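One chain of protein is taken out of this complex; the other chains stay put.
On to chain A.
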Amino acid sequence: MPLQVSVVSADQQVWSGEAEMVVARTTEGEIGILAGHTPLLAILASGEVRVTQVGGRKITADAAEGFLSVEHDVVTIVARDAQLTS
């Protein structure tokens, strides 16, 4: 089952869709999330979040000062300023 990913910034939802993998950098280091990950709440360090969509297409988002939550294959990347970089 694919992950349901949404990237949300303060004033709008930047992107949402299905993905196979999400790689983000937290304050502790890089973390990769696949389907079935345990519920997690992590603080993001500034940097890129890479989302591999179903089918292999990749998108990256710039997320500063935010956090990442994972629960039941729903991944939410929340940042004050977030934009897609590609």
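As a working rule, contacts are C-beta pairs under 8 Å (C-beta built on N, C-alpha and C of every residue); 3 or more make two chains touch, one makes a residue touch a chain; residues count from 1.
Following the convention adopted for this analysis, contacts and distances are computed from a predicted model.
Asks: Out of "NADH-quinone oxidoreductase subunit K", "Putative tricarboxylic transport membrane protein", "ATP synthase gamma chain" or "RNA polymerase sigma factor", which one is the UniProt protein name for the chain not included here?
Replies: "ATP synthase gamma chain"
Asks: For a quick check of understanding: of A:Leu41, A:Val54 or A:Leu84, which residue touches the chain that isn't displayed?
Replies: Among A:Leu41, A:Val54 or A:Leu84, only A:Leu41 touches the chain that is not shown.
Asks: For the chain that got dropped from the picture, name the residues of chain A it touches.
Replies: These residues of chain A touch the chain that is not shown: 6, 8-13, 26-28, 31, 38-43, 65-67, 69, 71-72, 76, 78, 80.
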